[in-house]
Structures are given as C-alpha cells and as structure tokens.
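Yeah, one chain of the complex is gone here, protein chain that is, but the others are all in their spots.
Entry: subunit A
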C-alpha cells in the first residue's frame, strides 16, 4: 500500500522555496516524470513529446528558457544541458498566479521576476539589452510558420516596433543618437501601468487527491 510520495520534508522545502502548494507539487512531479520518461532529469529533447507545444511559434525560446541559467537563479550564464525537478519547479514558479495576501513590495518583486523571465527570452546574448538584431530574430521566429511571409516584412515590423519602443523610453532622439537597445529598465517602463500579472500566469485548479495522510 505504498505510494509514490517522497519524504514530506523535501516537498515542504520545495513548497517554501517556490510557493507552490503540496498538491500542486505532486501533480507537477508526475508531469515531470511523464515528460522525462521516468528519468531524474529532463533534456531539451524531452519536450518533443508534447504535441500541444508544437503549435507554439516561440517553442524553441520557451524550451530554451527552461535551461537558461539566469532563470534558474544560478550565478553563471549560458545554458545547462539538463535540469532536475527542482529546476523545473523554479521555472514554473515564474508563472504562479499572484496571491491575495501579497503586499505591495512582494507584488512588485513578483512582477519584476515575471518580466525578467520574458526579458531573458529576448536577450539571448545576455548583454542586458534587447538590440535590434535580437528583436528581429524574435519576430522572425514568431512568423516562421508562414512560409509566404518574406523576410523583409518581418524586418520592417521589427524595425517599426523598435522605433516605437525608443520613442517611449528615450523620448525625442537627437538625429545622430543611436538607440542601442532596450534595457531592462526600459522594458519595465514599457509595461508600467499594464496589468501583466493576470496575463502571465497559469491557474492551477484546486486538486485534492483523496485519502492523503500527512
């Protein structure tokens, strides 16, 4: 009559660290095992098994985000090869919904974390700004599904958007001033006042598997 529960203390630790409830962690653990094929770690290839993900135009960026050391709160930069369950939970915690009992400071911090996650998705070379080149790459990827779209259209869209971003962040530019790229502060500025928290979270239902002895 044994169960697949690991020690409750470990789970409690994970819960405290990432903010998920114990049931959510159990469910995510089962999902992790499904994706990894019962291995202790997942690699990029494991995400190939998910049909729903195939439709997503920025699929590779999302998968990459899982292995990005900046998101995993590790001191170094670059990509790791494989992640374990704790890392998986860390990435998932970026998409936790906000809780009712959070105060101003916590909310602000939370929001910053989410925006930082997105910023990392764009800023692939980790120089702290999203350059025109990186922006273009993202647009191309988003539009990659449509073979009829020429590269030129993608480019012009990126250029136009970059200009607008510049005007928001820097205001009127001198004729010879070059806009280097969107820094994280600029990024935050762009989203000020917009409620992104509700757009960037995954709502977990209240699942209670019955007969749970703690």
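Assume a residue touches a chain if its C-beta (ideal position, glycine included) is under 8 Å from a C-beta of that chain, and two chains touch if they have at least 3 such contacts; residues count from 1.
Assume contacts and distances are computed from a predicted model.
This complex has a chain not shown, and the name its UniProt record holds, of "NUBP1 factor", "AP-3 complex subunit delta", "glutathione transferase" or "Glycerol-3-phosphate acyltransferase 3", is "Glycerol-3-phosphate acyltransferase 3". The chain omitted from view is touched by exactly one of A:127, A:164 or A:185, namely A:164.
The hidden chain makes contact, of the residues A:34, A:106 or A:126, with A:34. Think of the hidden chain as still there; on subunit A it touches residues 1-5, 24, 26-28, 31, 34-35, 47-59, 61-62, 65, 92, 95, 117-118, 121-122, 138-139, 142-147, 149, 153, 156-161, 163-165, 168, 190-191, 194, 196, 199-205, 207-214.
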